[in-house]
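One chain of protein is taken out of this complex; the other chains stay put.
The block that comes next holds subunit A.
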Amino acid sequence: MLLIHCPYCEEARPEVEFAYGGEAHIARPVDPSTYSDEQWEEFLYIRSNPRGRHHERWRHAHGCGRFFNAVRDTVTDVFETTYKAGEARK
């Protein structure tokens, strides 16, 4: 079981308290109507799925309830860092 550091609670807590939230830094467009079908498809479905560093979202669902971002290595599952939503990509 992973130990995940919640940047809001400032504490490492067991994985069962958290919910995974998919790839991070995929912002919803301010005006989706300006998107072409291809751009919208990309926003909806296309993800980077890297081998290695992955920017992803987690929610401290059974804790403070906050969404935050993390960098996790998809090979080793080691968390490089976690940071608050809205902060720049690390």
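The working rule: a residue touches a chain if its C-beta (ideal position, glycine included) is under 8 Å from a C-beta of that chain, and two chains touch if they have at least 3 such contacts; residues count from 1.
The working rule: contacts and distances are computed from a predicted model.
Comparing "FAD-dependent oxidoreductase", "Succinate dehydrogenase subunit B", "Amino acid ABC transporter ATP-binding protein" or "Sarcosine oxidase subunit alpha" against the UniProt entry of the hidden chain yields the protein name "Sarcosine oxidase subunit alpha". Contact between subunit A and the unshown chain involves residues 1-3, 15, 19, 21, 27-28, 31-33, 35, 37, 40-41, 43-44, 57, 59, 61, 65-67, 75-78, 85-86.
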